[in-house]
Every structure is written in C-alpha cells, then in structure tokens.
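A single protein chain has been omitted from the complex, and every remaining protein chain is retained in its original position.
Chain lettering (A and B) follows the sequence in which the chains are written, and residue indices restart at 1 in each chain.
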Amino acid sequence: MFDQVLWFTTRGSGAVSLLMLTASVCFGLVTVARFGNDQWPRFLNLEMHRRVSLISIVFLVVHVLAAVFDPFTKLGLAAAIVPLASTYRPLPVALGVISMYLFVALIVTGLLRSRMPQPLWRTIHWTSYAMWPLAVLHSVLSGSDTGSAWMLVVDGVCFALVAVCLVWRISVADANRNRLEDVVLTSSWQKPSKRRDGR
Amino acid sequence: MNARRPVLESDFHLEIDRIACDAYGTCAELLPEMIDLDEWGYPIIAAGHVPVHLLDHARRAIDSCPVLALRLAAVDRAKIFPTTGTGWSARPEPRTDRLEGTPPWPPRPASRTAKRGPLPRKGG
Partner (left out) sequence: MTARLLDGPPPGSGAETLREHRARLGDLPARADRVDLIQTLEASGLLGRGGAGFPVGRKWGSVAGRSGGHAVVLANGAEGEPMSLKDRVLMSTRPHLVIDGVELAAEAVGARRAVLYVGSEHREARAALDRAMRERASDRSRTMPRVSTSIVTPPVSYVAGEESAAVHFVNDGDPRPVTVPPRPFEKGVDGRPTLVQNVESLAHAALIARFGDAWYREAGRGETRGTSLVTISGTRSPGVLEIELGTTIGELAEWSGATGSYGGPVLLGGYFGTWVAGEDAWRMPLDPAELKRNGAAFGAGVVAFLGDDTCGVRATARIMDYMAGSSAAQCGPCVYGLRAIADATARVATGRPRGDDLVRVSGWSQTLSGRGACRMPDGTIGLLRSAMKVFADDFASHQHHRRCVATRAAVGSAS
C-alpha cells in the first residue's frame, strides 16, 4: 500500500508542480506584456510570478523525493541527479532532471537578482524557454500506460495557456522602448497640414 | 492625519535609473505617496528623504520594478546634523541596544520627558 502512496504522490505533486510552473511562466510573460486593469494592478503579475515559482519548486522537491524513494520505479538518487542514469524510462526522466537543474538556476538567480550583473541574470532567465518545454515533455513522455488521459489533458491546458501568453508577450515585444526612437525621429515641422493642392 | 506631528525621515532617498525605466508603473502603484506617473507613464519621484513609515512600502515598490530601475540610496546623516551626531534618529536598522553586553546606542534619554535631540525636519 505504501508504495502506491509514493507513486500517487509522485504523479500528483508532479502535476501540481507543472501547473504552478505554467502559471509562473504565464505570469512572467504577462508582466512583460504589461497586463493590468482596475481590478488587477500590474505589480501583481511579478509578485505572483515569484510566489508561484516558489510553490512550484516545493512541489518539485516532493515529486523528486517521492519518485526517488518509490520502490516501484527503483530510480534511486543517481537517476534524479544524473540525466540518463535512470533505468526506468531513461529519456523522460533525463528531460525532467535537466529541467530541474534549470529551474534551480532560475530560482537562485531570481532570488539574488539585485546582487548580480543583469546580463547574466537575463541569460539564465532566457533558459526558462527551454526549461518549461522540457518539463512538459517530461510529463507527457513519463505518463504510465494506464490512466494517463487526465494528465494529458493537464498537459494540454498548460500548453494552451503558455501559448496564449507567449503570443501576447511577443506582440507587445519592445513596443514601449521602440516608440521612443520613433518619437525622436519625427519632426515637429514636417507634419502635413493641408497640402497646397488641397488633397 | 495630525498635520502638526512632524514626519520622521529616514536616512534614505529614492534614486531611479532613467535609462532602465520602461514605464511599467508598478512603483507608482505601491508608493503613491511619493511616486506619480506623468501623462506618458513615466514616474515623477518626490525628492527628499523617504519617511520612516513609508520605508517598507518603498522597498516593496523597489522590488516590484521588473527592470530594477529604482533603488534606495543612503544619505550621509553626518552632513545633515553636523554638530549633534544622530541624536535620537529613526534608523531603519535593528536596534543594537537589545543585544547582551552591548551598550545602548544611540544613547537613551534619561527620562521620557528628556529632550531627544533635534526634531527631524517636517517632511513634505
């Protein structure tokens, strides 16, 4: 019975971690996209992004520990640390391990952001565009043969949410900063008033 | 608010990196007492020391900036009270007089009604 508990814990905490991670990625994208209105002040985006990331990694720790100590998978600690060291589904687990390392780097640099050079922080933060897909792939490919339909639905929802937010973020891009250049380049003296020929 | 009560000023003022600032506006959401937005969304920051009662809010405002454009900068207090040192000052750091064996600093007044040194200037 106990081994079933660990197995369910692994899958459940993994799912929650992925959902929280997805929420974090979405909040991060939406921060740059400057979402906000009267009900949702903009500072909440970054605030939620940070808090939800921490919740996600807590569930990730539970997920990893439960998986490592689960007698069914016989993963052992090495599999959780070294990619492809696992005998049980080596590729999916490896994807998860790599994603986990990237996640740890993101959390650490996120917490220490004000104490580090910004170009370094930025480079590491860009790896989140690899980290999240790896986590999703890990989830999709690690699915066991029975009863994995609900997990695929969860994966699909995560994918859709991030896709929407990503498109939104790309459409905003660097609009504010680019507009500065445009405004500087306009001239106050060439604004077409009525043309002499009346057109 | 009692308009006669002087505002205690901290040792810090707000500084902004105008090049990094990209008009996200979260600072004005979290510290409206000192930060306003102009018609283009860029912050107008009140000059002068941050009042002590707003320091926590100021820190939150600083943390909320997605591009880290805002920061607190310490002012050299010795330049402001050159003859009396700090007197009883509203310092944001934890008080060391709670530690064992450490003499209380700044010096405690002899009694509650004793003069506590110059009152901080009335804030804006």
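Quick note on the criterion: contacts are C-beta pairs under 8 Å (C-beta built on N, C-alpha and C of every residue); 3 or more make two chains touch, one makes a residue touch a chain.
These figures come from a predicted structure and were not determined experimentally.
Note that the absent chain touches A, B when the full complex is taken as a whole.
The chain not shown here touches chain B at positions 17-23, 38-42, 44. In the full complex, chain A makes contact with the omitted chain through residues 176, 180-181, 183-191, 193-194.
Please note the rule applied: only the chains that are shown with their structure count from here on.
Chain centres here are Cα averages; for chain A and chain B they lie 36 Å apart.
Residue ranges of chain A in contact with chain B, taken from their complex: 31-32, 34, 41-43, 46-47, 113-114, 118, 176-177.
The touching residues of chain B, counted against chain A in their complex, run 22-26, 29-30, 64, 66, 68.
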